[in-house]
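Each chain you see keeps its place in the complex, though not every chain is here.
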């Protein structure tokens, strides 16, 4: 169901331990047929790697970046400082319930936004990436709309059964 | 410098008092030549209006929604529940330094992301909207890259002068 061989989305995360959460972003993109790349790259430990991956991702045709990090989560901001492609930030919970990562991701200064999703919101980052691609890729938009309609119908069905059961 | 007569972005805000902050989003879009619409529409006080505006915006060709609200900021989430277009949320500060609006905007459940920017981040919402449009509109992407380069050059110039002055 892949729409293209060239990657459209790059998923970067600050530490290997983030992989268990971020795999879900990859799975969601796969389900939506969106080609993507994934790597562990830290704004602090491997800044040049981050720089190189962003540059090579852009060269390969990546249109959206997903950056996940915990604690003083700088990855999204650093990537956003290097590209004018949309950058989605996923704050990860490792300390303080993820509040540190949330504030470090979302509170970006003027001119350099990071599109922040919920704490540990890997799947929503992928969905948002798909929505962005969907603004120009009809197939992706249709898949998103289709999934939502199916999901909605099934939830509605269950809800009505539950509602009436209580009656 | 307008690229199109059809609006590409819709700016919605929960209350008339939000206009002083959100005017900057409109100004930024104007500067970037992006046609847009703007309205006050509340998820709570005028839910049907929100529904109708989203529907008519989509019909007019809007590709990105910017939703700004304070306190229990539900506008972004409600719009995101109605469309699969990307929805950008701007948490506005009216109480609790805007922490209430930030959490009410960003902590969306699976399947329905809101791309959240900083508290009162009206300009960044517009920049992010432009970045999203720029994934398929080369002119917008070039303007963003151009602005950033110009801005960067001028800041770099100033910084070097300052650095050497201190020498």
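Odds and ends about this structure:
Lettered A and B in written order, each chain numbered from 1.
Going forward, a residue touches a chain if its C-beta (ideal position, glycine included) is under 8 Å from a C-beta of that chain, and two chains touch if they have at least 3 such contacts.
Here the structure is a predicted model, which means the values were calculated and not measured.
Every protein chain here shares one sequence; 2 sit in place, and the complete assembly counts 8 copies in total.
Note that only the chains that are shown with their structure count from here on.
Note on chain placement: the centre of subunit A and the centre of subunit B lie 18 Å apart, centres being C-alpha means.
Note for the complex: subunit B touches subunit A at residues 63-64, 84-86, 88, 102, 106-119, 121, 123-125, 127-128, 131-136, 141, 144-145, 148, 151.
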